[in-house]
Each structure stands twice: as C-alpha cells, then as structure tokens.
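Step one of this worksheet: look at the structure below.
A single protein chain has been removed from this complex, and every other one stays in its place.
Showing chain A:
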Amino acid sequence: MDATVFTKCERCKQPVYEKDLRARFNVCPNCEFHYPLPAPERVRLLTDAGSFEERDGELAAGDPLGFEGYPDRLRSAREKTGLGDAILSGVGEIGGRRVALAVMDFRFIGGSMGSVVGERVARTVELARAEGLPLVTVSASGGARMFEGIYSLMQMAKTSVALSRFMEGSKPYISILTDPTFGGVTASFATAADIIIAEPGARVGFAGARVIEQTTKERLPEGFQTAEFQREHGMVDRIVHRLALKGDLERLLGFVG
C-alpha cells in the first residue's frame, strides 16, 4: 500500500493519510472511528513484540456439505487475507504475562464461524486450561458460516463445552468484542466470558439491525447495539479505545492473571 495515499474517513469524511490510519491500528486520527482490524495487526497490537507463536495454523476448512460456491469463497478469502480461516490463534505475552489468544478476522468470509474457527477456539481454550494460562479472545463476526450448515451451528456447542471445562479452573477468560460481532459467535463463546470488553462504537448483538427492522417493522433508535448501548444495558463491562487496549489488559491481568 502506498503510504502517501490519502483516504477519506467514512465517518467524519475528513481526509486522512493511509499511513496514519495504519500507524493507529485503523483508528481515524481525526474522529477516533474504529475500523475493523486484520487479525495479524490485532495480535501485533496486543502482544509483546516477538512473543506470539501461532498454533493450529495448518487447519483448513473442508466442504462437508458440498455447498455450491464454498471452495471458491474459501480460496479467494485465503488469497485476500493470507490467513487459513477467519481466525488467528496461539500463545503470546501481554505485559510479560503468557496468555492463550484467539483473534477473529472479519475480512475472511465476514468472520463467520465454521469448523476451523470452532476448532481453533476450542484448542485455544484447551491449551489455556492445560497450561494454566489466561484466555483472551477477540471477536469480529457476522455469525455462522452458512456454507457449513449444521457443522457451523455445532461450533457453538463445541466452544461451549470447551469453555465450560476451562471455567472450572481459576484463570480468567477475557472476551473483547469488536465491530461487528453478531449471531452464533455472540451467542456462544464471545459472551461466555468472565470479563467482556468492547471497542468504542462496536456493533454487537444477536440479530443484525436490518433483520430486526425487516421482521418487526420497527425503527431502531440511534446507537442501537453499539458497545455503549450494550454497556448501558448491562451486557459489557468496559469500553476501551483500541490504542489503550493493551495497557487495559495488562492492568486487568494484574488482578486476575
């Protein structure tokens, strides 16, 4: 990407340098709007330099139902993102503390949860349990991976059984919700945490606003399903600016890590 290129912020409509946007991990220098962040960048943001080791990167989605168009979608998503699926997971250090970390990537088929996402979340949870590490997940997902049908739905069950065992221990599970997080991810591991942190303005919910408006013919209020809305309704502990997130996690891990 050409670092001298200007782009216009979708939110404040002001011109911003691409390189400034990149340097601020996709947060607008002008209006602080938080754009989606690729998983490798998120890992770089949160973990101590050079501490992250990826695990289970060799896992790749099958096409269990033989769903029309799915292999093509997978191929182009892999090319576009350089990732194996909509998730990057492994172990790393946050302020010198080792954690098990799973980060979703919205660019990969809308961050949808299929078998690989479910499996890698479950393995990350199991790793955290086996090694006695705090568990941190960062969600960004449109919901289920429809192309995998029932396999996709059952990842909600898989991540839940894994988490349920982890929760018997005394290490924390911290879930970070980013824009957007919806559907099966919100209705399973992303909200089953001890502590839930959301980025400013992140839209988080079960059904998307468009679906709700279509179903109920009701106009939804301004700010519906934003992180701020969810905190007001008691669903989220804290709203933390992306650039303050690492420090916030270090403080939190100082209490419960």
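Note that in this section contacts are C-beta pairs under 8 Å (C-beta built on N, C-alpha and C of every residue); 3 or more make two chains touch, one makes a residue touch a chain; residues count from 1.
The working rule: contacts and distances are computed from a predicted model.
UniProt lists the omitted chain of the complex under the protein name "Acetyl-coenzyme A carboxylase carboxyl transferase subunit alpha" (options: "Iron(III) transport system ATP-binding protein", "Acetyl-coenzyme A carboxylase carboxyl transferase subunit alpha", "Sigma-70 family RNA polymerase sigma factor" or "ABC transporter permease"). Among A:L88, A:L127, A:A140 or A:I174, the one in contact with the hidden chain is A:L88.
Residue in contact with the omitted chain (choice from A:C12, A:L45 or A:L59): A:L59. Among the residues A:L45, A:M156, A:I195 or A:I239, only A:M156 touches the chain that is left out of the figure. In the complete complex, the hidden chain is touched by one of A:A130, A:V211, A:L243 or A:V256, namely A:V211. For chain A, the residues touching the chain absent from view are 39-40, 54, 57-65, 67-69, 82-84, 88, 115-116, 118-119, 122, 144, 146-158, 160-165, 167, 182-184, 186-192, 204-207, 211-212, 215-216, 218, 220, 224-225, 233-235.
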